[in-house]
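One protein chain omitted, others in place.
Going by the order they are written in, the chains are A, B and C; count residues from 1 in each one.
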Amino acid sequence: MIYNFKNDYTEGVHPRILDALKQTNLEQHEGYGEDRYSREAISLLRHKIKNPSADIHFVSGGTHTNAIVIPSVLKPYESVISTFTGHINTHEAGAIEHAGHKINVVESSDGKLSCKSIQSVLDAHTDEHMVKPKLVYISNATETGTLYRKNELETLSRFCRSKGLLLYLDGARIGSALCSQDNDLTLAQLSQLVDVFYIGGTKNGAMLGEAVIIINDSLKKDFRFHLKQKGALLAKSRIFGLQFVELFKDDLFFRLAEHANAMALKLSRSIEKMGFQFLNKSATNQIFPIFKQDVINRLSKKYGFYVWENMDDQHAAIRLVTSWATKEKAIDSFIGDLETGF
Amino acid sequence: MIYNFKNDYTEGVHPRILDALKQTNLEQHEGYGEDRYSREAISLLRHKIKNPSADIHFVSGGTHTNAIVIPSVLKPYESVISTFTGHINTHEAGAIEHAGHKINVVESSDGKLSCKSIQSVLDAHTDEHMVKPKLVYISNATETGTLYRKNELETLSRFCRSKGLLLYLDGARIGSALCSQDNDLTLAQLSQLVDVFYIGGTKNGAMLGEAVIIINDSLKKDFRFHLKQKGALLAKSRIFGLQFVELFKDDLFFRLAEHANAMALKLSRSIEKMGFQFLNKSATNQIFPIFKQDVINRLSKKYGFYVWENMDDQHAAIRLVTSWATKEKAIDSFIGDLETGF
Amino acid sequence: MIYNFKNDYTEGVHPRILDALKQTNLEQHEGYGEDRYSREAISLLRHKIKNPSADIHFVSGGTHTNAIVIPSVLKPYESVISTFTGHINTHEAGAIEHAGHKINVVESSDGKLSCKSIQSVLDAHTDEHMVKPKLVYISNATETGTLYRKNELETLSRFCRSKGLLLYLDGARIGSALCSQDNDLTLAQLSQLVDVFYIGGTKNGAMLGEAVIIINDSLKKDFRFHLKQKGALLAKSRIFGLQFVELFKDDLFFRLAEHANAMALKLSRSIEKMGFQFLNKSATNQIFPIFKQDVINRLSKKYGFYVWENMDDQHAAIRLVTSWATKEKAIDSFIGDLETGF
Partner (left out) sequence: MIYNFKNDYTEGVHPRILDALKQTNLEQHEGYGEDRYSREAISLLRHKIKNPSADIHFVSGGTHTNAIVIPSVLKPYESVISTFTGHINTHEAGAIEHAGHKINVVESSDGKLSCKSIQSVLDAHTDEHMVKPKLVYISNATETGTLYRKNELETLSRFCRSKGLLLYLDGARIGSALCSQDNDLTLAQLSQLVDVFYIGGTKNGAMLGEAVIIINDSLKKDFRFHLKQKGALLAKSRIFGLQFVELFKDDLFFRLAEHANAMALKLSRSIEKMGFQFLNKSATNQIFPIFKQDVINRLSKKYGFYVWENMDDQHAAIRLVTSWATKEKAIDSFIGDLETGF
């Protein structure tokens, strides 16, 4: 196989992180988040979001993060609103329901939540015979590569606050979103519009690790108890700290996302030029071109990817994902093969 | 108010049950389901369904029953398939999710589940990143008054067995379903087509109480532990036993349901004759006529009912529910008022 | 068998309650706690405890009540402190842990909790690697028939408040406790010393039903959501209301408990006079005399009771429970048989 476009976690970790692990390896540090590097990373991230009082914790993966944050925010009878395609609704093996909470699912054509769809959930929940919607879950970038622009997120944020709803942003691919050419939000602005969010490291250069950032004071108390009870406090927590220090001390995180986006953009522009359609208009590191079945078959012999959605009997959309580690020659090869018909 | 058609639990209990309670009141009996009358009721019900090895237990209400039966059947990562209108999805305050299980919701125009819709859920759940659908939940009569005919339930049952799915029937209104003029199923036949179901007493003459009937041997073990752990083992369980003995020793249960259905039928036929439309074709004790808003306003001054669904700006469907206790003169009064325009 | 002393729920319900059910049976009422009689009962109970703003709800049994109240009070990582003999620790099939909470168990020679034992739990729980003790669970009367005197409850209450702990009193046998000759607390005084408690109806004249009384404002919000989600909202809730109206409108509740206590006292005094020892000093409706094995064998042919604890090879303590319905001649018969050696 020439290159695997299946996911943004197929390669390992940015080399600088491995170097940092090596250099500090035999230092002795406290565990469970109380090490020096975790504190340093927290300090860096607080600075980046211009919020010195944000609570910041590290968790090893996205599903685990969602399964800890969401129940920590909700009372047993409260629910979370999500699009149908939201990661918590489709790809977390029922983790949120397992933790006791209903997901109020709404349809969405672009993977984004609108105030109107949230209002429709509120309208349908009127008394104690039903759950009480309390949290709004969005992803940025979304699971289908789209993103929230500043005015969209502002509108959503205002709406949630006016309705007494909390807003949680799943940032598994927040790097790609914020570095998209379509983006007009900064990390600091985004952080002010939500109650809690996380910055995904796993899909943007880290070995593992997501940084949970709690903005709303009322959600901060005793969060470490939630982490411990769910098995998320890592003994050698220095690993989290070191990674986020490397990723954020000189904005490596954003440069890695820019690279992933640039690779995806080159790919999508070339595919578009050849006249192919796309499932949607993504400006992040996931793109969804539509090909005939025989093209897909031929591509699949040289490239890894998922068939995302069957469009009709003869066409399907596939998902191509780029990452910080995707080499331009892999892109060129794919484009070349598509142009020449192999 | 002349009559309240809001629900089938607005009156108390069939007088024969009160008499039985009185006659046996000072007898001493074991508690928690081990009393003589509970055993007698179990024996009677086993006889009715022609299944001497069925496991039978009593629970005080329908939501509690669903919240005990469904988790008792599922492993933590397994899910239950239901229509959107299924009681577990809309009116149980998230009890199933609170117990840890996702509900895979499918749309349905008549409140009934089809094999096709179940298959669509199965098709979408392919690996451990998603829940594993295992249980199919249906209601008979459904929440919108429709019912499953024999061939429909047989088809569904066969389908579930061929796919390794379990079938659970919520019988909160099973009396009304089985006594409907559209029904061609017996209680015994129905029982053979499902893995577990319950017979609703609360909505058909009892003070409280639903009889859980476990047909599938693999679901029987240790069910009393589930009951106790969920707080469902009633100390004075004789109350359950006595009620079900009275309801089933001479088929009073069915006569009560026949009366409720007859009242609903008289109501719906008369309304139909006057030219009104209905939300759907119900042949049970819940009917959903569509009236203009001003008619609804006038009716609401003399009768209790819920506005079920707004059809357009000027029309809405209301829900009228009859019960074992509904007097014919209440029906006549409603019809008269509707005819004369008050 | 002459009489069954096994429990205080072996007989049915006080006749006045059956009469009230009969008289009101065909009235139409709202369900799920919104009926007139529930409101009337709530009003009566508020008056009894001299607290017009207490939140009051009805649940069908004690285990269910504990399994709803305790999780409604706690965050996921918070725990409840109980004696080893506490009902929640031994006879609820793990309902509290099933709802997600650890019970911090302390030993106690008399079934009562002391400040010292609570402090020992607090001392052992210092960080997020352990649960956070938050709720103190006591029973009055306790599971072994003892009771809290006024100064004991005041001390405990003050201690809890000083430590930020909440205090919950399980009143399954609160009638017997408050009507004991050793008691110096009123219901109103007791209510002021706790954050939440319940008045047990099942074991003192009701058919079923416990009244949950929430004193602490911070615990009141959305309690009906908890009730619904756990399947505790009863459709024909009038049944709860009617029972508590009958029990409290003229203090029938206390007269019934006085009778049960009087029967137990007559029994224990007579047994004591004959020179037998007791497991403890109970002044409520449960007594625990110690007999030789052959005496127990002979008694068991004519009377029902549980063997509570083996004292040595030849002696055991048995539990004798009296109730509102225990007839004096059953007591006389038991005493006579014990005196004459049958």
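Keep this in mind: contacts are C-beta pairs under 8 Å (C-beta built on N, C-alpha and C of every residue); 3 or more make two chains touch, one makes a residue touch a chain.
Just so it is clear, the model here is predicted, and its values are computed rather than measured.
Every shown chain touched by the omitted chain in the complete complex is listed here: A, B, C.
Residue C:His98 is the one among C:Lys6, C:Arg36 or C:His98 that touches the chain not shown. Summary of contacts with the chain left out: across A:Asn4, A:Gln189 or A:Asn216, the touching residue is A:Asn4. When the full complex is taken into account, the listed residue touching the unshown chain is A:His29, out of A:His29, A:Lys75, A:His125 or A:Lys249. For the chain missing from the display, the contacting residue among A:Asn140, A:Gln229 or A:Asn285 is A:Gln229, taking the whole complex into account. Only one residue in the set A:Ser38, A:Ser60 or A:Thr322 touches the chain that does not appear here, and it is A:Ser60. For the chain missing from the display, the contacting residue among A:Gly94, A:Pro133 or A:Pro289 is A:Gly94, taking the whole complex into account.
In the full complex, the hidden chain is touched by subunit A at residues 1, 3-4, 6-7, 9-13, 15, 18, 21-22, 24-31, 60-68, 92-95, 98, 202-203, 207-208, 225, 228-236, 238-239, 304, 325.
Along subunit C, the points of touch with the absent chain fall at residues 76-77, 79, 90-94, 97-103, 105, 128-131. Residue positions on subunit B in contact with the hidden chain: 32, 71-72, 75-77, 128-129, 131-132, 222, 224-229, 233, in rising order.
By definition in this document, only the chains that are shown with their structure count from here on.
The two sequence copies subunit B and subunit C touch through a face in which the numbers common to both exceed half of the numbers used overall. Ranked by C-beta contact pairs, the top pair of chains is B-C. When the CA atoms of subunit A are superposed on those of subunit C, the rotation angle is 180 degrees to the nearest 5. Taking each chain's centre as the mean of its CA atoms, A is the chain most distant from subunit B. Taking each chain's centre as the mean of its C-alpha atoms, subunit A lies 43 Å from subunit B.
Here the CA centre of subunit A is 51 Å from the CA centre of subunit C. Per-chain CA centroids place subunit B at a distance of 34 Å from subunit C.
Shared interface positions of subunit A, defined as residues touching 2 or more other chains, are 76-77, 128-129, 131.
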